[in-house]
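Missing here: one protein chain of the complex. Every other protein chain is in place.
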Amino acid sequence: MFDITSYIITFLIGGAICLVGQILIITTKITSARILVTFLLLGVVLEGIGLFEPIKDFAGSGVTVPIIGFGASLAKGAIEAGASEGVLGIFTGGLSATAGGLAAAILGGFIFGVLCNSKTKK
Amino acid sequence: MEDNTRNARYNAYVESKMAKTKPWPSLFRAFWVGGLICILGEVIKDCAILWFGVEEEAAGTWELMILIVLAAFLTGVGIFDKIGAYAGAGTIVPITGFSNSIASPAIEFKREGVIFGLMAKMFVIAGPVIVSGVCASVLVGLIHILL
Partner (left out) sequence: MNKIGKQTLLYKNKPCLLGGYAVVGPKEGQGNFGKYFQTVLKDDLFGENSYEAAESKMMQTSFYGAVDDAGIRNVDVDVFVAGDLMNQIVSSSFAARSFDVPYLGMFGACSTMAESMLVGAALVDGGFARIVACATASHFSSVEKQFRYPLELGTQRPPTSQWTVTAAGCSILSEHGSNIIVESSTIGKVVDWDVKDVNNMGAAMAPAAVETLKAHLSDMGRSPDEYDLILTGDLGKLGSEILFDLAEYNGIKLGNNYCDCGQMMYTNEQKTFMGGSGCGCIASVINSYVLSRMRKGELRNVLLIATGALMSTTSSQQGNSIPCIAHAVVLKRRD
């Protein structure tokens, strides 16, 4: 807990993932929606081939905070529920595992959407 | 045919005219802001475990939810876009970017009404993320069952 070394690792790995994203933006001019989709799918694939867990054990929030972690949770949920509940599990597992984040994002978007107005850029 | 060669030459000329900006500052900014957001997440998780006795798995969910709501709040008060303009992928790639991509169109389109504006347009950018993620996860789950 509150371990400095693990924070440094988190910082370096998390920063490095964002840096890769920035390189993609600069070199391929892709938009932010495409960046999000690309990294999310990367997370799904990493989880699918079993590489995500060891990375997560090492880097902690360094990989779970980037949207890669969101993709990995989706895949992990589907795989685990698939193993325990069969075919129904692969449909229910992914969204169940990420329901907290999704609900928070939708609720947050709704509440601040109602409360706030867009402001012109200067 | 002649037009095609002219157009190709013109586009190559435009490419050569475009000012080559140095990528290093923007890469560095994406790196440190992105890293810092991840540390913030880690701190939130540690606090949840240590002070509220939340289990590891649930603490991970709390961590993401708090970051998401924080990003939605910063979007609402008009700060997130400034951080985003500074950090680029540093705020897009972390889960904060996902939250921002939901909150920002919700705010922008609310003048078109709550149903067809705010609620419908909420997913113009985040929709593809959810669709691709759900489809891919079902596929991965299916592969794991079959293997």
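Lettered A and B in written order, each chain numbered from 1.
Just so we're on the same page, a contact is a pair of C-beta atoms (placed from the backbone, for glycine too) under 8 Å apart; a residue touches a chain by one contact, two chains touch by 3 or more.
Computed from a predicted model, the values in this text were never measured in an experiment.
A.B. asks: If I consider the whole complex, including the chain that's not displayed, which of B:T61, B:N100 or B:S132 touches that chain?
C.D. replies: B:N100
A.B. asks: Over the whole complex, note the residues of chain A touching the chain we left out.
C.D. replies: The missing chain touches chain A at positions 25, 29, 31-32, 118-122.
A.B. asks: Which parts of chain B face the unshown chain closely enough to count as touching?
C.D. replies: Residues touching the hidden chain, for chain B, are 4, 6-8, 10-11, 13-14, 17-19, 21, 26, 75-76, 78, 80-85, 87-88, 91-92, 97, 100-101, 103-105, 107-109, 111, 125.
In this text, only the chains that are shown with their structure count from here on.
A.B. asks: List the centre-to-centre spacing of chain A and chain B in whole Å, with centres computed as mean CA coordinates.
C.D. replies: Roughly 9 Å, centre to centre.
A.B. asks: Please name which positions on chain B make contact with chain A in the complex.
C.D. replies: 23, 26-27, 30-39, 41-43, 45-46, 49-50, 60-65, 67-69, 71-73, 75-78, 81, 87-90, 92-95, 97-99, 101-104, 106-108, 110, 114, 118-119, 122, 125-126, 128-130, 132-134, 136-138, 140-145
A.B. asks: Flag every residue of chain A that touches chain B in the complex, lowest number first.
C.D. replies: Counting only chain A, the residues touching chain B are 1-2, 6-7, 10-26, 32-33, 35-37, 39-41, 44-45, 47-48, 60-62, 64-67, 69-71, 74-75, 77-79, 81-83, 86-87, 89-91, 93-95, 98, 100-102, 104-119, 121.
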